[in-house]
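One protein chain omitted, others in place.
Coming up: chain A.
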Amino acid sequence: MTAACPACVAAPAAIEVALPKAAVQLSVPSVRCAACIGAIESHLAQVPGIQSARVNLSQKRVAVDTDLPPAEIAKSLEQIGYEAFPLNAAALGSRGDSSGQDLLMRMGVAGFAMMNVMLLSVAVWSGASGATRDLFHLISAGIALPAVLFSAQPFFQNAWRALKVGRLNMDVPISLAILLASGMSLYESLHGGHHAYFDAALSLTFFLLIGRYLEQRTRSAAHSAAKELSALEEHTAQRMKNGISEVVPIADLREGDTILVTTGARVPADGRLLTATAHTDRSFLTGESDPIAHDVGATLNAGEINLGAPFELCVDASGTNTRLHQITQLIETAENARNRYTSLADRAARIYAPGVHLLAALTFAGWVIASGDIRHALNVSIAVLIITCPCALGLAVPAVSTAAISRLYRLGFLVKSGTALERLAEVDSIVFDKTGTLTKPGFDLDLTRFTREELSVTKALSQASSHPLSKALSNFLGDITPAELTDLEEIKGAGVRAKFRGRPVALGRASWLSQSGSGLILKIGEASRSLPYSESLTEGAIEAVDGTHALGLPSVVLSGDTPLKTRSVADRLGIEDWHAQVSPEEKSMLISESSGQGHLSCMVGDGLNDTVALASAHASVAPGTALDAARSASDVVLLRGSLEKLPQLFRTARMAVRLSKQNFAIAALYNAIAIPIAVAGYATPLMAALAMSFSSITVIFNAARVGVQK
């Protein structure tokens, strides 16, 4: 069934049916509008075996309640034009975002309580006196105290955790201000005092919870998208047992097992080749872009991609013993180093927290000495605490980074780390990986230099073979009409030969056709032509390099590939600084060396050979097509579109940091005006409420400017 009418959607009963607990989840990136929701839900409702389906437009996912295998649902969605990817339920984890809901609930309670107390306070500010004022204060206390105790718990808990280990964080002055303001106001209300700060305590809690909620939402959005990426990756292998293949988790592979690697699949473990020949893409390890041919007995590494026919492998090492895993461990070490980065907000809090306490304590001491009235001194110092309390400070960074991250998300960037924006803004050079990032493998031939006959024969021959090079060539030739061939025959690992109008024609390896050169050779009769296999620049690579250069970020190319190829790519992009034949470890070393000289670089790479460098660089970006490990090691994943948008990432990051600093400045300005008034004892609850609201609202509006930049 589909719950398509808004009324059904709103009814809680309908929702329970529509969001089945044990559902198959599919990622459907192309869902955009109401029409898509209708099309998908009504189509799936007609498929036998599907109980219900529900589209989540925000997450671009479909939850299906069914016994059918996910692949079948994906196929059925493809029939109506939606590309769908089954998500691994285990990697996705249980649904539900309870901490977000929890914060939202506290925020709602604080908000409603604040509004009610504010109404009562307005009456007091406008001149209520005597018994009326006392009554209003007491009603306010009745609303505010339970609300504060419930809503401000996240701050109390954080502050307590920090105090237990003898540290001060932003939450300590916040908690202190909230608790002291509530306690003091209660005392004042019971004793007929003039000033009560219940509204201030509540609005403080409310505004700060907004900041917390924004932070939490950004984090969980990034977290769930990152989880989704890893849920796409298969972590299984096909083990052969008595001639029958069974699917087992990679963790269950043992030395000596025989595994089957199908075409296009990744090799799950290190091992020796049992089949006569195999072709794999090893670029993740070496950066070398050509497919590599292996003979029986050759050693293959986990992570290589099978480009040819299925082959069998005898496992030598699996899991933690593979080369893949050794590299993963290097990544973890490098990431730990980066986690020590102190964010702008933390640095601000470090100066701020002790400063506020000192100021409040001095005010208290000063007033006790000057007037000897402890109650009055306490009142004034609480006013200082409230006025200086980091309402704007707590919102300054979360508001900006939420706006910036959601803007980047619309552009196709997934920002995974909270401090990534600050680190991206500090970067002063960009290091590119070559293969897979700047270039993609393929043929780059000048077709005008071939005759029509040559082209049609090449197309026909290349179509006939399933070899990856041959397929790439056939794709490159596009819709050229293939020639009619007879006696077509494929020699495995060498090439294809046939007869064309009585003459022998062949397409294959240079050595097989007794020619020299790389790539493929086309032979028609006795004449031969070389079809060099080269690589073409990826879409947007030139714009990315030029655009970032215009921002004052010079580019460097690090590649595991040969100097010749690396140089040609660097020349085409106008990059002067390039290093070829660099191993994964050397890539990371080169980056650490330059950071030792005070250069902070941003690594852009997609392969496993880049992951250590991605993790050790000051900031890092991986294309969405990158290997799982590379994506998880980087701060930003380019989910959609091309590298072309890279300059916008840096521009937005710089803008975000500039706005954060502006926000701090605005907050500081408000404090600079309000603190002297508070210390002098002239602060009233009305003034505190105005200062707090105005600074918070200015900061939020300023943050929203990230979203409207051109």
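By our rule, a residue touches a chain if its C-beta (ideal position, glycine included) is under 8 Å from a C-beta of that chain, and two chains touch if they have at least 3 such contacts; residues count from 1.
Rule of thumb we're sticking to: contacts and distances are computed from a predicted model.
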**Item:** Chain not displayed: protein name in its UniProt record ("Allophanate hydrolase subunit 1", "SigE family RNA polymerase sigma factor", "Hydantoinase oxoprolinase" or "Cbb3-type cytochrome oxidase assembly protein CcoS")
**Value:** "Cbb3-type cytochrome oxidase assembly protein CcoS"
**Full-complex contact with the absent chain, from A:Ala71, A:Met105, A:Leu149 or A:Leu447** = A:Met105
**Request:** Decide which residue listed in A:Cys33, A:Ala550 or A:Leu564 touches the omitted chain of the complex.
**Result:** A:Cys33
**Complete:** Checked against the full complex, the residue among A:Met115, A:Ile292 or A:Ala494 that touches the missing chain is A:Met115
**Complete:** Residues of chain A touching the missing chain are 4-6, 9-10, 12, 15, 19, 33-34, 37-38, 55-59, 101, 104-105, 108-109, 112-113, 115-116, 119-120, 132, 139, 143
